[in-house]
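Excluded from the complex is one protein chain; the other protein chains are retained at their positions.
The letters A, B and C name the chains in turn, as written, and every chain counts its residues from 1.
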Amino acid sequence: MSREEVRIGVYVCHCGTNIAGVVNVEEVVEYIKKIPGVVVARHYVYMCSEAGQNLIKQDIKEHKLNRVVVASCSPNLHENTFRRAVAEAGLNPYYFQMANIREHCSWVTEDPKEATEKAKMIVRAAVERVKYHEPLEKKKVEVKDKILVVGGGIAGISAALVCANAGKTVYLVEKSPSIGGMMSRLDKTFPTLDCAACILTPKMNEVASHPNIKLITYAEVESVEGFVGNFKVRIRKKPRYVIEDLCVGCEKCVEACVFKEPKFYDEWSFGLKKRKPVYIPFPYAVPRKAIIDPESCLYLKYGRCKQTCVEACDRNAIDFNQKEEIIEVEVGAIILATGYKFIDVSKLPQYGYGKYPNVYIAPEVEVMLNASGPTRGEIILRDGRKPKSVAIIHCVGSRDENNKKYCSRLCCMAAIKLAHLIKERTEAEVYNFYIDIRAAGKGYEEFYKRVASEGVRFIRGKVAEITDVALTPEEEGKLIVRVEDTLAGVIRRIPVDMVVLMPALEPATGVEEVSKMFGVSVTEDFWFLERHPKLAPIATFADGIFLAGCCQGPKDIPDTVMQAEGAAGDALALVSRGYIELEPNIVSIDPEKCSGCRVCVGMCPFGALKYNEEKGVTEVIEALCKGCGTCAAACPSGAIQQNLFKDKQVYAEIAGILAVGGE
Amino acid sequence: MGKVKFESEVDRSFTEEILSEPGGEAILKCIQCGTCSSTCPLSHFMDYTPRQIIYMVREGFKKEVLSSRTLWICASCFSCVVQCPSGIKIADVMHIIKRKAMAEGVYPKDEFLPKLYKSFYESVKASGRINETNVVRKASLGKALGMLGLGLKLRGKGRLSLAEESVKDVSQVRKLIEEAEKA
Amino acid sequence: MAEFKPNIVAIVCNWCTYIAADTAGTARIKYTPYVKIVRVMCSGRVDPQMVLWAFRNGADGVLICGCHPGDCHYKEGNYKAYRRYMLLKRLVKQLGIEEERLRLEWIAASEAPRVKEVFDEFVEQIKKLGPLKLREEVIENP
Partner (left out) sequence: MKYAYYPGCTLRASYPHVDMSLKSVFRVLGVELVEIDDWNCCGSTAVENISEAVSLALSARNICLAAKISDTMLTPCTECLLQQRRVLYIMEQYPKVREKVLKVLEKVGLEWKPVKVVHPLEIVVNDIGLDKVKEKVKRDLSGIKVVPYYGCLITRPYGSEHPLYPTSMDELFSALKAEVIDYPLKTKCCGATLTATGDERGLSLVYQLLKDAKRRGGNVIVVPCTVCQFNLEVFQDKISTMYGENVSIPVLYFTQLLGLALGLSESELGIDKLLVPFSISAR
């Protein structure tokens, strides 16, 4: 390395008052100025602004700077901004180091004096480090132009269609036998009361018939390897025991099944209706193909059955020998759209779900209201009656530190919609018990007031208990909702025939495995973590993997579709470019220092290190190196060095950050 | 809050009645924001704020609403009406409720205005016009005596007349009132 | 006597703790100013010499933070960090450094409040131990 004179420019950002309101930026600049090698040190109100960037560019030219440090926010926000600025001034962008004095200092430190001291050390560390920086080039890697979408609810469907319409091949993997997800259960959608099936089924069918979409239902992703642009994905498709290409969905097998009455738990209707071992998930399922459940089919379970279904199928579509299938695909980008489920409200015994037959959860009522549902859209209680009074309980498990701290976001409007539909179909007195009505969407407040004007009751108070213990004659035989009416300031007891619980949303089953498999972080509630809550709400910290819909957090259909189409846009932007540039933080081995001990080889989980027998040294296969640096830490002779994290760089940073009071 | 409110004590037909009267139709749109109570210059004297009154009407708390002191404190300034974000005519709703409270005679006995209204009404019915001083005197002699000092001062300035005026066509006005009462 | 302000370095993984610390900032969670962060791509990059270097350069305590077991961005770097940590603990003791001055913690990207918890608690622990006094020969020959 040439021993040219190091000339550093240091820029301390005020970030308005975000930094300067706590950290004394002038004091930091004065301190930094004295460090050998620092030629210019300045503070400026917004370094990320064009003016701030120009300041750097000018100084590079005027003061012949060959190193730049910006002390501002997290590198996750603006590292690229400043690297670009440095590059535009003709300097290698890796002669730059960022010091995080906002997220890691001014925002987290109470005492301005302490914050200033800490900031000095953080900036000093960056200055000491940048002295050892070296010019680097980003590595260009080819990108596969296919896209994987995981999850076939409205999010996955919307994302897949946009990608496919852009001419890219899309693999859409859905866990259950049909796409459609939660939305397929709905009868109407708020606030417009659009018929859900009328707007969803065309999209489902478009997915099935789209030449660019390979729909893989009843399947799950088993493993993911590779990295952005080049993911290798193994998909395990479970056997349907029905040959999809032959089945026309005529349901003759269902009629012919030896079980004359359906008696098994039906997933689509949340168990409100029963199904046979051979069934079609729901009338407008896509693909509309029969499926045989190995858990309830006599032949598959016990090997003994008359196989009347096989006889009934004139297309010979039933195949009891069908085996699980592994499908391997290579894609450049992945969209996760794994959705949500409702919390198990039977764990909240105060609401009586599972104990009182007339306590329902919202999705059951959605299915009941669905014209294709078990009651053909009518509200009929488990005892066969039509309810004359219905209580809808909001925030069951939401906004509750004992359960889910967060607001589940769509329940208010869903509850109002259910109230409207129930009232319309039963003429029952319908009560909403709520904490707040959250109607922050286009047309939502208007819908709320409309439904309120229709005479649906809104009583403000979180219900703590549903009971059947009657205190008055008219409470006999009813479910009684006991609530503090917080607006009237009294305790009320309201007897009803039916209770509908609005359960909190939580991530779909298996989210932990999915997060590990795809290397996507999760929040403490296991929603997938977006890269930035505001400016990168779709991307994840795993490059090339994007989020759509409720897997990232509860949201309603409009927001889900918006995010899904956004995710499609992000994925398309990535795969359409044809290549990506990777951070050059890979390792290299100095053959002069390598003793050929091969300690490193076992360290690398990616097989990027190979011992060269001939030369007696270990070598790096650059294409496989992911840049973790574990081998570098293990190398006893210091022969392995990681770009951007070379020993001397990290050691200089550590020494710099610890130099309390030092000059 | 001393007791539990049972649904058997709630009268939702009361809500329906209010909804059916001119000015009462929008109460279901109430979002309980409290603008009415906030803008009301007299809400701090009330037993239930205007927001609570609307809520209790909506919930059918007939007894509490009709016997509320709030009705007789409301000065019908219409601040609530022009500011309500849901277009509810709170002051008009108060008038509807007051009529019901007057009809049922459930107003607080120490409030003077219900008595004044009755006396006023009788006077209009009798002659088609009223004399304020006489109306007050007939409603409560005590009240009139309490304001005697002020009355004398005003009389000195020619601003207090005790002369009972009447319309010329008393029979027409009486018939009008009788027909309206029947309507 | 002047108040002891511990000088602590936290060498943290880019994918979990660094993000958690960013989120703690965004959430304005206030915590001790005495822990300063040095970023590496993976806790697996933490070389035992790096830790000794920190002590030699005046650290009263060293924190290593990585992803929870099973969550490593590079599959298993954190397991390697853990093994090295167990070894290091013995090593620092032999060098006359209290082993409590070295700590390994798993802090996921989502666990912003834990940044405060861990940092504050570690500072308290180091405060109890007082400033690090290295034997001369250690300083001379790390």
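As a working rule, contacts are C-beta pairs under 8 Å (C-beta built on N, C-alpha and C of every residue); 3 or more make two chains touch, one makes a residue touch a chain.
Predicted model, so just to flag it, every value in this text is computed and none were measured.
Visitor: If the full complex is used, which shown chains touch the chain that is missing here?
Guide: B
Visitor: Which residue numbers on subunit B touch the omitted chain?
Guide: Subunit B touches the missing chain through residues 21-22, 41-42, 45, 72-73, 75-79, 81-83, 89, 91, 95-96, 98-99, 102-103, 112-113, 116-118, 120-121, 123-124, 128-133, 136, 143, 146-147, 150, 153-154, 157-161, 163, 165, 167-169, 172-173, 175-177, 179-181, 183.
Simple rule for what comes next: only the chains that are shown with their structure count from here on.
Visitor: Is the way these chains touch best called a line, a ring, a star, complete, or other?
Guide: Graph shape, chains as nodes and touching pairs as edges: a line.
Visitor: For subunit A versus subunit C, what separation do you get between their C-alpha means, in angstrom?
Guide: 30
Visitor: Distance between subunit B and subunit C based on Cα centroids, please, to the nearest Å.
Guide: Centre-to-centre distance between subunit B and subunit C: 74 Å.
Visitor: How many angstrom lie between the CA centroids of subunit A and subunit B, rounded to a whole number?
Guide: So the centroids are 58 Å from each other.
Visitor: Among the residues of subunit B, which are close enough to touch at least two other chains?
Guide: Within subunit B, no residue contacts more than one other chain.
Visitor: Would you mind listing the residues of subunit A that make contact with two or more other chains?
Guide: Within subunit A, no residue contacts more than one other chain.
Visitor: Quick one: which bits of subunit C touch subunit A in the complex? Just the residue numbers, please.
Guide: That would be residues 5, 7, 9, 11, 15-16, 18-19, 21-26, 28-31, 33-34, 36-38, 40-42, 44-48, 50, 53-54, 57-59, 70-71, 73-77, 80, 84, 108-111, 116 of subunit C.
Visitor: Contact residues on subunit B for subunit A in the complex?
Guide: That would be residues 1, 3-8, 12, 26, 28-32, 51-52, 55-56, 58-59, 61, 86 of subunit B.
Visitor: Can you name the residues of subunit A that touch subunit B in the complex?
Guide: Within the complex, subunit A touches subunit B at residues 429, 437, 448-449, 452-455, 457, 459-460, 471-472, 474-475, 485, 487-495.
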